[in-house]
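Can you read through this structure? Questions will come right after.
Note that this complex is displayed minus one protein chain, with the remaining chains in position.
Showing chain A:
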Amino acid sequence: MTAAVTSAGGGPAFPRSLPAQSAAGRLGLLGASSGNTGSATVGRLAEPSPWAGTLSLSIDRRGDKSIAVRQHHAGALRILRPHYLDGSGQVCYVVINPGGAYLGGDRYLIEVDVAPGADLLLTTQSATKVYRTPGSRAEQHTHVRLGAGARLELLPDPLIAYREASYRQVTTVDMDPSASFVMAEVLTPGWSPDGKLFRYDEIRLRNEVSVDARLRVLDNLLIRPRTGSPVDGMSFMDRHTHLGSLLVMDARVDGVLVDELHTVLAPMDPQGQLGITLLDGPGLALRALSRSTEPLNEILAAAVDLLRRRWHGQENLNLRKY
């Protein structure tokens, strides 16, 4: 999973050789993964822009509806006009990447502020594709601030990483204890020309959630499949290729809800690769592995829909893509 993984010959249980390249050496270029949540704001909107695309969105309530009171985009990120999918007043914005894919050296910055009592569903128009990033990597940094009673559902389409892609995604959330945050995502390998899966170089997915300025969740995954690597090992991907994740931070989460979600979702997981757990915060985390995208989308949608119904009286989410 880390540089140590690259040393594995696949066969012997205890390979002795060290990796030729350390993670620090390979990845020391930007240091953007620093645990310091303030670090990525350094140089923000500086000239010339270090970002291939930026998007900044501030949501507030106007009457019984939420709406962007400020939005700004530059470079290869755009946002579609707002939609209201139901009568709840929740506003839905769709992020689009006109370039269609992330390439090596591309860095994207998304900043989202949801004011007290406002309600945002943020999604994407299509899958985020990361193509070859030779000698480099693509990055996406998302910073979220949620005021008292604010809500964000962050439900992007799957992330597809192609052959020789390296990608780092860092999402930081600073939220009020009365705010609600739901994030679901699916990671899938793109097909290589040789018809094989799992040929991307490295994916890092890091989520940091602070409640009342105290770090509560540091969700830090690194998947680095290589020829001969033990990514198939039972503790890594266990011979699966697709990963689904759900992170919920909300004061209403408790052990009873976690049990209920498990009861609903477990029958949808024929391969027995579903884990769900209660977080401090409070909140919950869900992970699932599969060999295709669909079962993961179904499990995550069922979980999101249950929360929408339970907490907000909303119907099941139907994201028609505009």
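For the reader, a short list of remarks on this structure follows.
As a convention for this text, contacts are C-beta pairs under 8 Å (C-beta built on N, C-alpha and C of every residue); 3 or more make two chains touch, one makes a residue touch a chain; residues count from 1.
The working rule: contacts and distances are computed from a predicted model.
Not every chain of the complex appears here, and the one that does not is recorded in UniProt as "Urease accessory protein UreF", selected from "Glycosyltransferase family 28 C-terminal domain-containing protein", "Xanthine dehydrogenase family protein molybdopterin-binding subunit", "Urease accessory protein UreF" or "RNA polymerase sigma-70 factor, ECF subfamily".
When the omitted chain is restored, the residue from A:98, A:134, A:275 or A:313 that touches it is A:275. Of the listed residues A:96, A:184, A:237 or A:257, the one in contact with the hidden chain in the full complex is A:237.
Remark: the residues of chain A touching the chain excluded from display are 1-5, 7, 13-19, 22-25, 27-28, 31-35, 204, 206, 208, 214-223, 230, 233-238, 243, 262, 272-280, 285, 287-289.
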